[in-house]
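With one protein chain withheld, the remaining protein chains of the complex are depicted in position.
Moving on, here comes subunit A:
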Amino acid sequence: MASIDIEGIRKSFGAFPVLHGVDLAIRDGEFVVLVGPSGCGKSTLLRMIAGLEEVTAGDIRIDGKRVNDLAPKDRDIAMVFQSYALYPHMSVADNMSYSLRLRRSTKEKIASAVSGAAAKLGLDPLLERRPRALSGGQRQRVAMGRAIVRQPKAFLFDEPLSNLDARLREQMRAEIKKLHGDLRATSIYVTHDQIEAMTLADRIVAMHGGVVQQVGTPLDLYDRPANLFVAGFIGSPGMNFFEGRYLVSGDHADLKLENDVTLPARRVGGIESGEPATLGIRPEHVVITEGGALEGRVDLIEPTGFGIIMHVTVHDVPLKVFTLNRAMLNPGATVRLDLPRDKLHLFDGEGRRLG
């Protein structure tokens, strides 16, 4: 097990830059999730840690040792690929023991490591099979088994659940979390799925356009998103935004929309009256109430079983509301809404969080 330090990492493919200076300190035993939309550079960063991509600039240290110029095999890390990348001409047992055989471990050691990992993942009955005789979920398990047979310094996961169906993904997600609880191994996990990020991570690294947007615990990112990108990316259904001008009047502050409607806002520092700002509120925080200050026209109702997602229009701005109130399945043409001040997020003209 080891810490991983990333300092000023840059990566360009030819003249095309994909990572613009990433700094990240991952503690020993920590589970860190890199999350972001496709093309944000998260997989590239992971592959650089693995040694599969060259580093354009900056340093990567594993356990304090600079590994920039080390081959993947000398970094002592394990990786689970999105495609699983199982060796098709080898049995499950051989797939799992390949790394130990390359290291010329003794037969007894290999046998005990494979049976230990197989028991942990429930692979015992499959050990003699070839990968093509396995289902997607089983292949995924074998890929995990291959990673845990030797005790590497760190585990890298490159969207390992993306090829599974929803039910299996949920199950494997819990299993990965349990496995991490048992092994306490330093893990870096790449995904574009914010639910996976929220549920698995000790800390989330939200990335966009080759730049780290925010690093923090899942609830940090949910409660206090550092900017508009993180606010919009974390949470489902996504946060609602209103753009306008920030107006201060005494103790109060309001947001004046382009169509001259004002919404209540919070008094925060770092912004002058009259400057452009964006107000955000999560759908689950919008309150539907008889005496609400705003009137919303109901456009669409999406029942999820657990709750209801309502698409409404407030002063020509689309707004999503999430409610557990089943009465809202037939809400009528309009509803009255409140945006509680303590649940509001404010962002300045550049999209940075205020207050």
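The criterion applied here is as follows: a contact is a pair of C-beta atoms (placed from the backbone, for glycine too) under 8 Å apart; a residue touches a chain by one contact, two chains touch by 3 or more; residues count from 1.
By definition in this document, contacts and distances are computed from a predicted model.
This complex has a chain not shown, and the name its UniProt record holds, of "ECF transporter S component", "VacJ family lipoprotein", "Multiple sugar transport system permease protein" or "Formylmethanofuran--tetrahydromethanopterin formyltransferase", is "Multiple sugar transport system permease protein".
When the full complex is taken into account, the listed residue touching the unshown chain is A:Pro72, out of A:Pro72, A:Gly238, A:Gly292 or A:Gly355. Touch with the chain omitted from the figure is made, among A:Ala25, A:Leu102 or A:Val287, by A:Leu102.
Against the chain not displayed here, subunit A makes contact via residues 50-52, 71-73, 77-79, 81, 83-89, 98-99, 102-103, 130-134, 136, 139, 146, 163.
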